[in-house]
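Shown here: the complex without one of its protein chains, the others still in place.
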Amino acid sequence: MARDTPLLVSALALAINAQHELAARKRQSAGGDKVHPGKVNPILEVEGLTLSFGGIKALSDVGFEVAPGSITTVIGPNGAGKTSLFNTISGFYKPSTGRIRFEGEDITATRPPARAKLGLARSFQNIALFRGMTVLDNIKLGRHTHLRTNVLDALFYFGRARREEMELRQEVEERIIDFLEIDHIRHMPVSVLSYGLQKRVEMARALAMRPKILMLDEPVAGMNREETEDMARFILDVRDEWGVTVLMVEHDMGMVMDLSDHVVVLNFGKLIADGTPAEVQANPEVIKAYLGSGDVSELRERLHQTVAVGG
Amino acid sequence: MRIGTARSSYRHDEALFDSRTQYAWLAILGVALLGFPFVADEYWLYLACLVAINIASATGLNILTGYTGLVSLGQAAFMGIGAYTVAAFEQKFGTPVLLNLLAGGFVAMLGGLVVGLPSLRVKGLYLAISTIAASVVLHFVFANWHSVTGGHSGITVAPAEILGISFDTSFRLYWLFVPITIMMVIGAANLFRTRIGRAFIAIRDRDISAEVLGIPLLRYKLLSFGLSSFYAGVAGGMWAYFFRVVTPESFPLLMSIFFLAAIIVGGMGTILGAILGAIFMTMVPEALKLIVGWLPLSTDATLILSPVRTIVFGALIVGFLVFEPLGLQEIWRRIRRFFHLWPFRA
Partner (left out) sequence: MDFDWLFLVEIFLAGLGAGGLYALTALAFVLIYKATRVVNLAIGEMLMIGAYLCFGLATAMNLPMWLAIVVAVIASGMAGAVLERVAIRPMLGESPIAVFMVTVGLASILVGVVELVWTSEPRRLPEFMPNTPVMIGEAFVPPKVFYGFLVAAALIAVALTVFRFWRGGVALRATASDQQTAYSMGINVPRVFSLSWTVAAMIAAIAGVIVGAVGGISSTMGVFGLSVLVVVIVGGLDSVLGALVAGLFIGVVESLAGGYLGGEYKLLATFLILIVVLMVRPYGLFGTHEIERL
């Protein structure tokens, strides 16, 4: 941990600097106003969520709100419970206490397929594309719940099935494939695509669900600078053009601090901060979580010394 | 993609056969299928009917195992349900042939739904083993439910009769079986152009993602079981009209293994794979008969035919799994690709 602290300090520093770069762009596209949670009815509410695995508490009394049309990010050190939180909201884990409300409705007991139908879409940390299918087929699967072809229609194909398929194809091509710039790979099997392209296809598939809220689990993990900027651009466009609320887990501080309207910080399964990026950055609890306890200025001293010596 | 086939509409892109060359080959195939019965002798017509039945059943198993990823060793048992249903209906009610076949399909489908019920809790290999259990239980039922199945002696089936014509030769049965099989195969191909088929593949590849996308797992797994056992039931019904005797020994576990081998050898998860696999596995015993007949052996050739067939059967399964897991259809595609570019290859 001690060896990581200089890196994390510089990461935060870089984040503060990078903020100025992309902030201008963001102000351009989003109109510059930060969305204040609480003024409008939240689209997603998590309340008093506790999740235990045997004796280990993955989440302890976590509660926050996601405003509609916002980009909210969940951050926290590794093992803080971010993916567990996502899995609980998706419906794979049952919380021992707490409620989850989507557009005012309590969905704590709803099963995952039903949550998808309500408008909750999600991507996974490890790419969860269907390797036996092409890009196009993967994307079309996103629309599954909204289609109405049944078995008999499917077996005969000509008639309702074909009509639905053609409509689907047209919409997918015009709205999604063009939007995410993946038209050149539409017929390729997903297993041969590069990591960055696969992530984009996953997002395309999530978009095909016509979601109201898009949950992205580490959307830029493993990407280089250029790919990260592309993805950031897509996320902003998704929010602006499609009106989709974005809830994401991310480690790339530059992207987080700059893109988000609202940041939620988890540590050891507990919520330790909740507010705008600026508020969260200044929060001493957050700094302690990332850098460990100890005087920050003293650590800075030590950092300068090590750097001077030639570390 | 074949050279020189630009697509001008989405409909064109989604079609099953999409270029003029393919249409030409299809036409030739059609002519061949129509003309075949007139030039073939009894033996080859017999084989053709058997191949049609096997293609129908293999396609059904492919839907369940190849596309949805649910390994089943119960295909023969479901065929048995279909066969017994057809035989019983024919014997007790004398209902029309097509109705009997549909009934065979439906009753088998019900059986499939029951067997598929545990598929949410029971996964992978355990599911395969539970289908073995289903086979054993069904075999017991076939052998002991005397009132319906005739017990160990089974049921004899009168020849199929449609509009007064008795389908008692392979020549006539050909005209019944081949159209049915073609419809079933096209139905399966269509299935995978729609959301239902895509959902099946999604369940096979990553069922958690499928759930997140809104696909209710149990409903679709049951759908897959139901559909594939419907296919098996119809194939079993055709079998009943073909062999004209249905006994508990007609559909042993070994036959389920035969069909599983057929789709492995042909190529799981592709329509062509089921077809090629069924044809191949049906022809191999015949080819072996010929080869064993030619070999200069001191002992009587027919004695070793059966064990050699068993060995070759097992060796095919092992060989294809180890060396060509994508099956015959992959070999076919490689040959086709070679000829696509043939005049232009350096």
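The letters A and B name the chains in turn, as written, and every chain counts its residues from 1.
We take it that a contact is a pair of C-beta atoms (placed from the backbone, for glycine too) under 8 Å apart; a residue touches a chain by one contact, two chains touch by 3 or more.
Given the structure is predicted, the values throughout are model-derived calculations rather than measurements.
Undergrad: Just name the one of B:Leu99, B:Val137, B:Ala158 or B:Leu218 that touches the chain not displayed here.
TA: Residue touching the absent chain, from the options given: B:Val137.
Undergrad: From the list B:Gly30, B:Gly94 or B:Gly314, pick the residue that touches the absent chain.
TA: Result: among the candidates, B:Gly314 touches the missing chain.
Undergrad: Who touches the missing chain here, B:Leu98, B:Val245, B:Ala287 or B:Leu303?
TA: B:Leu303
Undergrad: Give me the chain B residues in contact with the hidden chain, please.
TA: Within chain B, the residues touching the omitted chain are 71, 118, 121-122, 124-126, 128-130, 132-133, 136-137, 140, 143-144, 208, 257, 260-261, 264, 303-304, 306-318, 321-322, 325.
The working rule: only the chains that are shown with their structure count from here on.
Undergrad: For chain A and chain B, let me know how many angstrom lie between their CA-based centres, rounded off.
TA: Each chain's C-alpha centroid was found; their separation is 44 Å.
Undergrad: Along chain A, where are the residues that touch chain B in the complex?
TA: Against chain B, the touching part of chain A is residues 90, 92, 111-114, 116-117, 121-122, 124, 128-133, 137, 140-145, 147, 149-151, 153-157, 161-162, 164-166, 169-170, 173, 187, 205, 209.
Undergrad: Residues of chain B touching chain A in their complex?
TA: Within the complex, chain B contacts chain A at residues 1, 10-11, 13-14, 187-188, 190-191, 193-199, 201-202, 204-206, 208-217, 223, 227, 269.
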